[in-house]
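As you look at this complex, bear in mind that one protein chain is not there, while each of the others sits in place.
What follows is chain A.
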């Protein structure tokens, strides 16, 4: 058999893998992406079926440990109060993401300078701005220009409807005199580049049967593949290999039949997310790199950041959207920037939530005792169904070295590759921020007319955002990759996923992940002649 040898090997076909593939496609190099999961079919997404909530809790669930697809890998998360939510397949987490699509703020890249915590990024907002624009164009972002919480940014489609829930919450924020704005969303509100517009199916986090939500399998990937990038599914990478010069030489992976395969590559790009990437790097040991690849700083797998979330929901006498309409609605960044009088540094975004679906209201209500089972069930249930809405607070998580991804000594995936193990504690700063956010959200919901409010933190299954475990920086002792994503130790190894984040900001990360991947691709293209110098 001819040797399988390519110019560029991308590992992982999620948000960042898709964007970097698209970004490099015009070079006409031989680019191959290996992805452990499958292509998804819109006709199989849960909202095609009456039992969509059951399916959403089963094969389309957030947790790889419960979903139980053979394309998943298990994660030991016993040591973390927040559990991972992901999806393994073409599109990665964007298959299930809600599509909240905020940009970082300029201050997010300068937290050390501004607040004396964590580190500054080696790049700034202006560096990423053109790549945000490019990513937005491929993604198709809806929203409204003029948000005073942000520098000016374009909006390509009108915002999602306020709906009944957004109207109630907007009134609450207005009563407090606080900021709110329609959310930037990766959901098309008009037909966009062959995608249909949103029809308010209301279950975005189970996969969009309408194709209105910009998961990267239907945005970046078709462009990249038309330009010649090859995407191989059911290929699970075990390790990145190195040659005698300490350069990455390719990867060893298992194909769909579980057979071990080798692929050679001149450049290797990791795009497996903030848990998957450190896992594979730590598993890529050799005599030259006994502690894992690109790990001379010892920082691979360290500084794991989630966004701790609080949830705050109110019961309203008026009817709300409930399960009708996308999750994305309005947001508030009144408390985004640091104000030390609040008792914590950095801040958070409130993201409005239109409501809950019928099964989840019944299950959560009956299990918590809020909705009785037996006599009296129907009466109370009817006061809840289509009458609950509220918000979540997505809090900036600061990097701490003791929050880690390591290799589990016992747990393995179906191909025998060691599983990742998480160790994470919620910091005091996060706890204070979460509690503050709950108090403020309660004020908003009460001002909006809520008759009762329920809240809690953290959202246990809310490890949606995986960041920081191979951070970027200019100092090889303090970072894993340089300011354009190239490994300090291995000059033909790049990382483009959320692992490279220096800090997490108080917003969802995917718009920034995609912009970063495009920026890395662009820098590679600019430097093709001396890429490894």
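Here, contacts are C-beta pairs under 8 Å (C-beta built on N, C-alpha and C of every residue); 3 or more make two chains touch, one makes a residue touch a chain; residues count from 1.
Everything that follows uses one rule, which is that contacts and distances are computed from a predicted model.
Chemist: The complex lacks one chain in this depiction; which UniProt name from "Gluconate 2-dehydrogenase subunit 3 family protein", "SAM-dependent methyltransferase", "Nitrite/sulfite reductase" or "Energy-coupling factor transporter ATP-binding protein EcfA2" does that chain carry?
Modeler: So, among "Gluconate 2-dehydrogenase subunit 3 family protein", "SAM-dependent methyltransferase", "Nitrite/sulfite reductase" or "Energy-coupling factor transporter ATP-binding protein EcfA2", the name matching the hidden chain's UniProt entry is "Gluconate 2-dehydrogenase subunit 3 family protein".
Chemist: Based on the whole complex, identify which of A:73, A:101 or A:180 touches the chain you can't see.
Modeler: Going through A:73, A:101 or A:180 one by one, A:180 is the residue touching the chain not shown.
Chemist: In the complete assembly, which of A:5, A:107 or A:454 touches the absent chain?
Modeler: Only one listed residue reaches the unshown chain, and that is A:107.
Chemist: Among A:117, A:366 or A:531, single out the residue that touches the unshown chain.
Modeler: Missing-chain contact among the listed residues: A:366.
Chemist: Of the listed residues A:12, A:37, A:102 or A:161, which contacts the missing chain in the full complex?
Modeler: Answering carefully, the residue with contact to the hidden chain is A:161.
Chemist: Among A:41, A:137 or A:382, exactly one should touch the missing chain; which is it?
Modeler: A:382
Chemist: In the complete assembly, which of A:6, A:95 or A:203 touches the absent chain?
Modeler: Here the residue in touch with the unshown chain is A:203.
Chemist: Spell out the interface residues on chain A facing the chain that's missing from view.
Modeler: 45, 47-54, 105-107, 109-110, 113-114, 124-125, 144, 146, 148-151, 161-164, 166-167, 170-171, 173-174, 177, 179-182, 199-203, 209-210, 319, 321-325, 336-338, 358-359, 361-363, 366-367, 373-375, 377-378, 381-382, 385-386
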